[in-house]
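For this depiction, one protein chain was excluded, whereas all remaining protein chains were kept in their positions.
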Amino acid sequence: MINMETTAVQCALKPKEYASDQEVKWCPGCGDYAVLSAVRKTLSELNIPKEKVAFISGIGCSSRFPYYMGSYGFHTIHGRAAGVATGVKIANPDLSVWIISGDGDALAIGGNHFIHAIRRNINANLLLFNNQIYGLTKGQYSPTSELGMITKSSPHGTIEEPFSPGELAIGSQSKFFARVVDTDLKTMVAVLKQAEQHNGLSVIEILQNCVIFNDKIHSAITGKETKAENQLILEHGKPMLFGAEKNKGLRLMGLELEVVTVGENGITEADVLVHDAGNPNPTLHYMLTQLKSPEFPVALGVIRNIKAPTYDQALHNQRAEEKANSKFHSLNDLFLSGNTFRVN
Amino acid sequence: MINMETTAVQCALKPKEYASDQEVKWCPGCGDYAVLSAVRKTLSELNIPKEKVAFISGIGCSSRFPYYMGSYGFHTIHGRAAGVATGVKIANPDLSVWIISGDGDALAIGGNHFIHAIRRNINANLLLFNNQIYGLTKGQYSPTSELGMITKSSPHGTIEEPFSPGELAIGSQSKFFARVVDTDLKTMVAVLKQAEQHNGLSVIEILQNCVIFNDKIHSAITGKETKAENQLILEHGKPMLFGAEKNKGLRLMGLELEVVTVGENGITEADVLVHDAGNPNPTLHYMLTQLKSPEFPVALGVIRNIKAPTYDQALHNQRAEEKANSKFHSLNDLFLSGNTFRVN
Amino acid sequence: MIKTELKSAVIKFAGDSGDGMQLAGMLFTDTTANKGNEIATFPDFPSEIRAPQGTVAGVSGFQIHFGESGVYSPGDAPDVLIAMNPAALKANLSNLKPACTIIIDSDNFTERAIGKAGFSRNPLENGILSDYQIIEAPITSLTKSSIADLGLDNKSVVRCKNMFALGMVFWLFNESLDQTINFFKQKFAKKPALVKANIKVLQTGFHFAETVEAFTSSFFVPSAKKVAGIYRNLTGNQATAWGLLAAAKKANRDLFLGTYPITPATDILHELTKHKWAGVKIFQAEDEIAGVCSAIGASFAGDLAVTTTSGPGMALKTEAIGLAIMTELPLVIVNVQRGGPSTGLPTKTEQSDLSQALYGRNGDSPAVVISASTPATCFDWAFEACRIAVEHMTPVILLTESYIANGTEPWKIKLLDELAEIHPNTAESHEDWQPYKRDKKTLARKWVVPGTTGFEHRIGGLEKEDITGNVSYMPLNHEKMVHLRAEKVAMVTNDIPLQKVKGRNANQLLVIGWGGQFGILFGAVSKLQIEGKNIAFTHFNYIHPLPRNTKKIFEGFERIVVCELNNGQFANYLQAQFPEYRFERFNKMQGLPFTVKELKGKFNELLNDD
Partner (left out) sequence: MIKTELKSAVIKFAGDSGDGMQLAGMLFTDTTANKGNEIATFPDFPSEIRAPQGTVAGVSGFQIHFGESGVYSPGDAPDVLIAMNPAALKANLSNLKPACTIIIDSDNFTERAIGKAGFSRNPLENGILSDYQIIEAPITSLTKSSIADLGLDNKSVVRCKNMFALGMVFWLFNESLDQTINFFKQKFAKKPALVKANIKVLQTGFHFAETVEAFTSSFFVPSAKKVAGIYRNLTGNQATAWGLLAAAKKANRDLFLGTYPITPATDILHELTKHKWAGVKIFQAEDEIAGVCSAIGASFAGDLAVTTTSGPGMALKTEAIGLAIMTELPLVIVNVQRGGPSTGLPTKTEQSDLSQALYGRNGDSPAVVISASTPATCFDWAFEACRIAVEHMTPVILLTESYIANGTEPWKIKLLDELAEIHPNTAESHEDWQPYKRDKKTLARKWVVPGTTGFEHRIGGLEKEDITGNVSYMPLNHEKMVHLRAEKVAMVTNDIPLQKVKGRNANQLLVIGWGGQFGILFGAVSKLQIEGKNIAFTHFNYIHPLPRNTKKIFEGFERIVVCELNNGQFANYLQAQFPEYRFERFNKMQGLPFTVKELKGKFNELLNDD
């Protein structure tokens, strides 16, 4: 296998050099464009040769993503990106594998592969484009659509509570969960870098705007006026502060989180929780994923990031170990082992 | 539809009268027998006529269950019991619907339907027979098999972390989650009654012994000598006490649970947590599902039980509302509405 | 000014995806249908939500064929093309009738746009259009100036330009603006500025056509001589949805739909979910498997259960359909076919899921397969699928196709009284009842509604013992059940009409079609018959089982050709059953319907080829 370090220098690419020759076909204004930029930037900054990357997607608007990258890419079938990617990573562990999936693709038809890929901790990055709608099929509700939402398939409002991708991921034993908004390229790149560097399945939920079928669904969080109050951008080791003046913070009271203002009612920064993404105890991470505006800011950035063995590494270790310890050294040994008999 | 209250008296049945005419074919000593008894007892004690019950199962040893009940039953295909049951309940809301599924059936192939049925909160009881193995196919590891377990399909030990059904359920927005052991008929019946009376999807994880392929896997929890120390049987409103002398308890320290002994180091019963299954905040329930022996006792009984709208009820409400408000009163009205034209 | 009378005409509106061509086409359709014309439409748009502006890939088209008679298809090529930009012109250039009329928005023929469309030079200038009647109109700028005073934002103003084009076309065909005007009044009741703007632009276009005298002639298409009655337009998917509603009503069961969105089937869900007032139970499932499984559960529980999908979704449902076959429950599976294999061509039409419908399951697992012919008759075939399912206790697969599912046709409204009753094979008496005891005539077992006392029973996917329905691994029982399941389906043939032929006296060439290509095939054969050719036509809607007189129909023809939008699937199926005859094949796999022209060409070749 090619040694990445030696080739890295000679193939350092600019973000736009990661593009393929295909025209990007998303609607003007679609949030997917931002993710495309962020991914190209991330690869460039991490200096990963484009032939060492594979983008594996399902079906949906977002799943067209691989066509727009000049890397290896596979636009598979609806919901199965994680399944295909698992095979890719096991077969070819040197590849940087990126799973591209929508909220329908990953959480409706692909829900089973989503939870199992997380549980197994396959070393890949899963980008979950959450626009809370089925875009490609023109606007039906998805498993993340808010209760009561009116869509083409719910003209009288939906009647089901949505999944919270973060809660579901953590309930599936996730080791890395992050959340970003499509309007904040800087945070997105920072998060994607951590995701790529994390060993194991990194799930990144992207709050993505669909201008056509679900416009402004995230606008309370992403809107210019409201975002400061509604975004809590977590950084490992830093206090959980937010707000236009960065003077609001989160405090733990028993098993409830609470918004406090530093400087009011005797609150000091010491009362504010400090983010520890690396805490193996998932409880606080679980609580953070649940925060909803307007009562709370929405937690963004890397919420959970802990070390654990990966499935693919364990698989290759086991192969190596078996090889080292085997009484067989060739298939011929196997074929000739045990009860054989000669006919003359 | 038949009114259950009026028929209840005339059809009160003894547990064994809920049996079908088919011979029970599980292995002698299989934990499934206990569940069969408990379900029959529950129905009898709740006085539910047997024709008002439908058992819907997937495929697996446990999924033979419906054949042994004299009710309506459907032994469907592998992993799809929750999907079929959703249709049954929507079509026929008067039925008491019981989903019967193994750890492979519900969490491997059926994982997607499991999490979605929970999220939608369809009004049914889901019995998850968790023997941490594929029984019917003769002993491969399942998504709940412990890491490193040796099975027919993992002769060198598994390399994947198992699901914790409770964590997965709560991550899927579960409103009712309980856990019981196959050796404790009394608790099982008590829990099943609460499950049946709960409106919404009640998930009951049964730690079930497979004598043939995974014997004694739960024996630390169920064993005569060890069970007192390893079982924390939760009851709503009661302190979380356990141990042979019922003097051990759980205390909350920050976001960690801790085992304490009442009477030692100044600990009193007041320090011990009191179980509140009805708390909408899932955090403590989530923490309780994670407890593992030997450091902790395993939480049994009803861990979470909160009120929420059910999918089937909401669906029928919406139909009724639409009917009441519709401008159409017959299909003829619809057919003749809008742009029609007459040809003579 | 000449006013030519035409028996029928084909118009195509073509422009960018955002240009409102679908709306213009639909409004024209409504007016002409209302007038009593026969119509057939063919919307054709890119599969991207917003394909790149100004490119050929981004062109959205709507073709309508309307007339007094002979409208069996949306027509091969337009008599009038509306091209809102160079790309729209480019996309249609290879498929125009000689000397046809092309209306062009000259404002959009900028150098940049011309290049983007892939022309090397301006097509209005380089002579390539010299064979056509070109009407250049500054549609965009006239639209703007006509409503400049209404105070609308620029986007809304530009959006109205489709109405300018429509106005011109209405003038050209001497059609009235009334219905379109009414449409806007209703649609934008709460936005009077938009009503005003659209009407104004529509009228401006109409008057422009009249004044500029660019057109050398206008046309008049007389109304069709249809069966008297009340009509309305329906798309195939709408008609399917309504047929299901009607069947549930006539069977006296609740309708249950368990489904997962997929193009081009989703509109059935969109339609049915509006009608919760009628008692429909809609379950949008997490995937196709849950969709079909919920339907099987609902069927077990007593509802008339349906699942809808397209090819890839069908693939996922096959295991569960096997369960419905083993448990002998009624179930309707609608597959609105699209181009395959795999994700294939999601927005294009094809008939290539036939083999899958017939054979796509493990084990010997027979199901009834039927297909629909035209948009409006989807109503009847959906109704028929339900009838067979509940009367014969079997899954029924109904194949429609993108082409008719999205196409429109006037439907002679059928009120409930005009529809036959459906008699589900319900268990009524306990006496002698057993879960797998069968009706002698149909071999159907009885349908039980759980909840009723005395009928408690268990079913499942393991082989069933004859009569009792208990699990059985006995060798001879299995063989018997394999035969019984096959016979039950085969016996549906006794309960369906005989197959018909158009052209009883012909004996040279028999044309065979199935499914949604009916109109075009019928049209092509009719034309040749009028020309005196020795040709006959038979169209199959019942695929499995076939009508009982099928074999007889094949007798005596010199040649038989099966025409289908796939690589020969129905031909293979027939050939396996009727080795006495040779089934030639005419296959098209371009994601498009047949055209009358190519059919006539093929048939003439076969007729002359002896």
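Order as written gives the chain letters A, B and C; numbering starts at 1 within each chain.
Keep this in mind: contacts are C-beta pairs under 8 Å (C-beta built on N, C-alpha and C of every residue); 3 or more make two chains touch, one makes a residue touch a chain.
Fair warning: this is a prediction, and the values are worked out from it, not measured in the lab.
Enquirer: So which of the visible chains would the left-out chain be touching?
Expert: The chain that is not shown is in contact with A, B, C.
Enquirer: Just to verify: which one of C:Asn362, C:Asn505 or C:Asn608 makes contact with the chain not shown?
Expert: C:Asn362
Enquirer: Out of B:Gly31, B:Pro49, B:Pro66 or B:Gly79, which residue would touch the omitted chain in the full complex?
Expert: Candidates B:Gly31, B:Pro49, B:Pro66 or B:Gly79; residue touching the omitted chain: B:Gly79.
Enquirer: Could you tell which one of A:Gly31, A:Gly73 or A:Gly249 touches the chain left off the display?
Expert: The one listed residue touching the chain not shown is A:Gly73.
Enquirer: From the listed residues B:Val53, B:Ile109 or B:Leu201, report the one that touches the chain absent from this view.
Expert: That would be B:Ile109, which touches the missing chain.
Enquirer: Specify the residue from the set A:Val35, A:Ala85, A:Met240 or A:Leu257 that touches the hidden chain.
Expert: The missing chain is touched by A:Ala85.
Enquirer: What residues on subunit A make contact with the chain left out of this view?
Expert: For subunit A, the residues touching the absent chain are 1-2, 11, 20, 22, 49-52, 54-56, 59, 66-67, 69-77, 80, 82-92, 94-95, 112-113, 116, 315, 318-319, 322-323, 325-326, 328, 330-332, 334-336, 338-344.
Enquirer: Even though one chain is hidden, which residues of subunit C still touch it in the full complex?
Expert: Subunit C touches the chain not shown through residues 46-47, 57, 310-312, 314-316, 318-319, 322-323, 325-327, 339-348, 350, 352-353, 355-356, 358-365, 460-463, 473, 475-476, 478-479, 482-483, 485-486, 566-567, 569, 572-573, 575-577, 579-582, 588-592.
Enquirer: Provide the residue numbers of subunit B that touch the chain removed from this figure.
Expert: Touch set of subunit B with respect to the missing chain: 23, 25-28, 59, 61, 77-79, 108-109, 111, 134-138, 140-141, 143, 152-156, 212.
The definition used in the following text is that only the chains that are shown with their structure count from here on.
Enquirer: Measuring from the mean C-alpha position of subunit A to the mean C-alpha position of subunit C, what distance in angstrom results?
Expert: 40
Enquirer: In angstrom, rounded to a whole number, how far apart do the mean CA points of subunit A and subunit B lie?
Expert: 30
Enquirer: In whole angstrom, how far does the Cα centroid of subunit B sit from the Cα centroid of subunit C?
Expert: Whole-Å distance between the two chain centres: 44.
Enquirer: Quick one: which residues in subunit A touch 2 or more of the other chains?
Expert: 109, 111, 143, 156 - these are the residues of subunit A that touch more than one other chain.
Enquirer: If a residue has to touch 2 or more other chains to count, which residues of subunit C qualify?
Expert: Residues 276, 286-287 of subunit C touch two or more partner chains.
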